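Missing here: one protein chain of the complex. Every other protein chain is in place.
Our next item is chain A:
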Amino acid sequence: MTTTDQPTTGALRTELAEHRLDHLDDLEAESIHIFREVAGEFERPVLLFSGGKDSVVMLHLAVKAFAPAPVPFALLHVDTGHNFEEVLRYRDETVERLGLRLVVASVQDYIDDGRLSERPDGTRNPLQTVPLLDAITEGRFDAVFGGGRRDEEKARAKERVFSLRDAFGAWDPRRQRPELWELYNGRHAPGEHVRVFPLSNWTELDVWRYIAREQIELPSLYYAHTREVFRRDGMWLTAGEWGGPRPGEVVETRTVRYRTVGDMSCTGAVESEARTVEAVILEVAGSRLTERGATRADDRLSEAAMEDRKKEGYF
């Protein structure tokens, strides 16, 4: 054992600690830096905002990054047509409160005019890609903020903060650029765009602890409530017009909460008594299932499911 590293003790450590950032402050400062880099380097950024907790935290950080000026870009939501009412209401109230512009790309419109067709399983998550890419092209957006985190899934662990996409929105591992220090290279050809992930280094627990610390309001379905649900593939799904329950699937009333909010057809609730943000933190910290594994049917399709969707232009 050779060591010249001595833990600093006593008064000196306390004094130095004042200048070392708490880990949430550190993550916050990094995310704000990323927002400002994009605002400084790109012509037309847009932020994907669904009302889900990651996008809510992202928007909270964007507000901090540009205060006291308003957030200098629009929001974009791909509405699958199967979104939860309370989440859409939350989305609209937030946009209104902050005086921002919201662009909605509707999967339903695509199905109605035949550009997309409903899948046999009724799941609409995979159908989001085309309306998303069209909205990016029509809006001439050159940078698109997404709430993806590297702790979510194996394919995301290697994702860059600035992720270069071609004109088809596709992700080519060979073209991804090494990212060093805080020097993000956002150069891209006309027609290409860059997906930017300001929450790359946050974990699910970090997001929840930040929500608690910043007293951020979320759609109520993130907290335990009673709901009419039925069991499918080991998940509790909300009964509704989107296609459930099927014959043989029994609707019952359970106390549940959502860990992610997406398309109703494939976003499952978990049984939970966590009615407060503190209770949710404890639940998440003690959880034995990752967020996506527990509640996203589309990630279970195959081991490489996320990787495949990413290559097709999904987030």
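The rule is short, and it goes like this: contacts are C-beta pairs under 8 Å (C-beta built on N, C-alpha and C of every residue); 3 or more make two chains touch, one makes a residue touch a chain; residues count from 1.
As a working rule, contacts and distances are computed from a predicted model.
Peer 1: Tell me the UniProt protein name of the chain this structure doesn't show, selecting from "sulfate adenylyltransferase", "NADH-quinone oxidoreductase subunit J", "ABC transporter permease" or "Cytochrome c biogenesis protein CcsA".
Peer 2: "sulfate adenylyltransferase"
Peer 1: Out of A:E96, A:E138, A:E228 or A:E278, which touches the unshown chain?
Peer 2: Touches the omitted chain: A:E278.
Peer 1: What residue numbers in chain A mark contact with the hidden partner chain?
Peer 2: 1-8, 13, 16-17, 19-23, 25-30, 32-33, 36-37, 39-40, 63-70, 90, 150-151, 154-155, 157-158, 173-174, 176-183, 185, 187-189, 200-201, 203, 205-206, 209, 211-215, 217-220, 222-223, 275-282, 285, 287-290, 293-294, 303-304, 307, 311
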